[in-house]
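One structure is given below, represented as structure tokens, and several questions about it will come after.
What you see is the complex with one protein chain gone and the rest in place.
Entry: chain A
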Amino acid sequence: MRTNSFLGILWHTIFILTVFILIFPIIFALGTSFKPLQEVYNNVLNIIPIAPTFDNYIGLFERLPMIQITMNTFTIATVVTIMKMLISFLAAYAFVYFDFKGKKFIYFIFIASIFIPFTVTMIPNYLIMSSWGLADSIFGVILPQISDAIGILLINQTMRSIPFSLIESARIDNISHSRIMIDIILPLIRPQLMSTGIWFFVNSWNEFVWPSLMLKSVDSYTLPLALQMFISAEGGTDLSVAMAVSIVTMIIPLLLYLVFQKYIIGTFTASGIK
């Protein structure tokens, strides 16, 4: 019993330390975002501001169209996520439930595309989008990202675990493929879809390089681009405002997590049990 309680204390210490290490930067950002600029440098480690102020947030919203920027980010992340999910779902359904010529080869090509680095396609994508007049438009950011082979791979894996006979049973009852997708497949793979979707959303939300290449005017900026304005060489480093942008950037993903947390955690534990 003694060793058990010792081990218990040890593990709990490790867990608490880990949680602290994970959470500290967020608390630090939150505290710093309410500090006046001098305090940021004079009082670095004290998380709680001595003279808390909203000036950083007020200044931020005065200097930048933050609502517009947040909306841009939200629109890009939402459309990209929905399109990726839709295309991945339909493609995975075709790969799992249909036999067609060249299926294995096409699947191989799709999966191989996962391993092409972003930097390879970045410039061609930029040139194509510019020639279509989509430079400096959030649609130019969205369009090259509307499909993702990782989504096909992940959804394909989950669909395979559904017994084929469920689909056959529906087919024999004269149920159309679109109905089978909606009535049978979708409910059965919903947790996996949710976690894949959230992953896509957060990735797109945090994306920096591609939007920074496409978006020139502040009105079409996304949140990561706004953040870089305060910590880059050109914009000068204004840490307290940068932290305020970070906190604004965090709000929506955090809300999403709170709403969908049961699916996210559910997916991880389910895959752990299997």
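By definition in this document, a residue touches a chain if its C-beta (ideal position, glycine included) is under 8 Å from a C-beta of that chain, and two chains touch if they have at least 3 such contacts; residues count from 1.
The working rule: contacts and distances are computed from a predicted model.
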item: Hidden subunit of the complex - UniProt protein name among "Cytochrome c oxidase subunit 1", "ATP synthase subunit a", "Sn-glycerol 3-phosphate transport system ATP-binding protein" or "Response regulator"; value: "Sn-glycerol 3-phosphate transport system ATP-binding protein"
item: Selected from A:Ala94, A:Ile150 or A:Ile175 as touching the chain missing from the view; value: A:Ile175
item: Where the missing chain touches chain A, by residue; value: 163, 165-166, 168-175, 179, 183-184, 187-188
